[in-house]
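Every protein chain of the complex appears in place save one, which is left out.
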Amino acid sequence: MIDQRSPILRLLTLLLATVLGLFFALPMLWLITAPFNERATLSVSIPQPPSLANFEVVFNNQFAIRALFVNNLIIGGGVMVLIAIVATLASYALSRTRVPGSDLLVYILILFSSVVSGTAAMVPLFLLAYRLGLIDTHIGVILIMTGGLLPSAIFIMRDFVSSIPRSYEEAALVCGASPLRVFWDVALPLVRPGVVVVAIWAFVNAWGAFLVPLVLLRSPQNMPASIAFYSFYSEAGTPNLTLVSAYAFLYTVPVLLLYLLINWRFGFRFFGGIKR
Amino acid sequence: MEHKPSIFPARIGILFLLPALFFVAIFLIFPFIWVIIISFTNQTLTGATAANPQFVGLENYARLFDFSRWMRSGEFGASLLITVQFVLGSALIGQAGLGLLIAVLFYRRKGWARRIVTTLAVLAWIIPEVVVAFAWFAYLDRDSGTLNMILSALGLGKPDWLFDYPLLSIIIFNTWRGSAFSMLLFQSALETIPPSYIETADVAGASAWQKFRDILVPLLRGHIATDLILITLWTFNVFTPYLLTGGGPTNRTQLVSIYTYKTAFQFFRFGQGAAIAVVMMFINLTLALIYLSTLRRQRVDA
Partner (left out) sequence: MHRYKLLVMLAALAIMVLGAAGVGAQDDAVTLTMTCRCVEGGVNSNLVVWLKTYVIPTFEERMAEQGVNVTVELVEFGGSDEQLKQQYALDLGVGAGADLMSFDGFWVPEFVDAGLIQPLEAIAGEIVNEWDGWEHIPEAIQELLSYRGERYGIPVGTDVRVIYYREDVFTEAGIEVPWQPTSWADILETAEQLKEAGVEIPIQLNAGTPMGEATTMQGFFMALLGAGHHLYDFDEEKWIVSSPALLETLRFYEEIYVNRELGDARMQLVEDGRQRSFEAFANGEVGMLVEGDFFWRSPMFELMGVEQRNSLVRFALMPAREPGAGYRGQDYVTISGGTGWILNPNTEHPELAWGLLSHMSDVDAVRAFQLIQPRISFRDDVPVAGDPTMTAMADAALSLSTVRPQLPEYPQISVEVQLMTERVVSGEMSPEEALEAYAEAVTELVGEENVIRIPLE
């Protein structure tokens, strides 16, 4: 199908690839040009000359910078770590022991999570967090977001685990290793690419979260970047595009770097695909 | 699913499951049950029914299905119709279609073209929501947006995207936003297909389309089902279009997720909002069953 293509087919493929590349790239152009433009508008234009003045203003806004480099890292990191640990353990158990109906169970939990992550559940979640003393704490946001993301994380992760041959683990068990040891020394290294994908996915979700922090957090010093955006709105309550674009740029860079790093180090891909 | 014997005794399995059970019980099932209960009350956040909510039976549900006006702009039926178009267009055709296209286009190829397209698609998927909204606002702006600058340079005029074609705009937007997941899933699924299948077909002189239809699609059936189930559910719940259009103009992009948001957080009618969430959950459950049974039937036919 691929190896011996006619030149016309190759040209068509290239053309299609270009169109697809442009489809994904064009909407992002503004994010690259506007931050370096001292008077940014909605249009994309090469800044004349490029300027870092916008970033200077943004970096002087301590509230917004703290939101990005402290609060977002705590929330994103916390959710990432919890999801990585909890989902790995759970999906390993679901894949390696016979739990009747576990397929259905995980799907039902995903359905539940779609309800609980929606606006309708925000009042119960607020009251729950209040009873637990978690209002205006990062840990509250982390726990609630973890609960919402967990079913999908397990769902994605379980097939990673299932696609790994069991023969190594079985051999280790036969040699007398304890199940914990087998998990730790044999299985974990094998599923690491899967853990990485799920961890990134969780991080990205928590990094961009808006609704849960809005409902649970109060102090400006605890707010994440999605809410700190409002500090670049004008007196009349409308966005100052110049500063908003610079902040958006800074807000995006960490996710971008993380993805590139992981992709380079481990390869960011689903492992064997997810299937029923 | 294959049924292999357990590697571990059950108690070890439970030990591994404990942390997940903890989260699921407290932060998922508990609030979920709470939502179900609220959906049978007239609970609001302010006003007299905030202090003394009452059980109203199925009233919240009945109101959603009041057929005398449910197709009126801004009502539940109209929102549901918009959402169905949105899911069909952006999830089933857009994301799954584009994801499959990219995966197949670069099947068994490495090279820079694949790397660039894949990276750009993933970027669109992982950029934070608020940022994406600003970027698309700038992209679609009538007078100075990037898209219209290109179109008018090509002599195609300057359509007013968010005003004249709002639903189409958010469908394209959501396709752009979410195709990466399907793409990644199909890419890795394709890698599980033994190369010998394709090579055999090559020898038999099959055309590209035949190979796609007769080899790839049947083998990917399970993956397609999973993909459709997940992206349908996610697309039903997607809220980002609100940042672009606010559900307008004149409610023409009021997805059910936006309808729920307005009911719960603008009118503060939480009982009603909860009922919508429950109805949407059942719609998704039904769709998942349809996907699975369709694909199972095809497997029998094949």
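Points worth noting:
Each chain carries a letter (A and B) given by its place in the written order, and its residues are counted from 1.
Keep this in mind: contacts are C-beta pairs under 8 Å (C-beta built on N, C-alpha and C of every residue); 3 or more make two chains touch, one makes a residue touch a chain.
Since the structure is predicted, the reported quantities are computational estimates derived from the model, not experimental observations.
The hidden chain makes contact, of the residues A:L20, A:L82 or A:A246, with A:L82.
Summary of contacts with the chain left out: across B:A50, B:A208 or B:L289, the touching residue is B:A50.
Residue-wise, the contact with the chain that is not shown comes from B:F265, picked out of B:F23, B:F76, B:W234 or B:F265.
As for the chain not pictured, it touches chain A at residues 61, 63, 74, 77-78, 81-82, 84-85, 123, 126-127, 130, 135, 137-140, 142, 184, 188-189, 192, 214-215, 218-220, 227-228, 230-238.
Not every partner is drawn; the one left out touches chain B at residues 44-48, 50-51, 69, 72-74, 160, 162-163, 244-246, 248-250, 265-268.
Criterion: only the chains that are shown with their structure count from here on.
Centroids built from CA atoms put chain B at 16 Å from chain A.
Of all the residues in chain A, the ones that touch chain B in their complex are 1-3, 13-14, 16-17, 20-21, 23-31, 34, 41-44, 85-87, 89-90, 92-94, 96-99, 103, 107, 109-125, 128, 143-144, 146-148, 150-152, 154-155, 162-163, 166, 169-170, 173, 179-180, 182-183, 200, 204, 207-208, 210-211, 225-226, 229, 239, 241, 244-245, 248, 251-252, 255-256, 259, 263, 268-276.
Here chain B touches chain A in the complex through residues 1-10, 12-17, 19-20, 23-24, 26-32, 34-35, 38, 43, 45, 98, 101-102, 105-109, 113-114, 116-117, 119-131, 134-139, 141, 144-147, 149-150, 176, 184-192, 198, 201-202, 208, 211, 222-223, 225-227, 229-230, 233, 236-237, 239, 257, 260-261, 264-265, 270, 273-274, 276-278, 280-281, 284-285, 288, 292, going by the rule given at the top.
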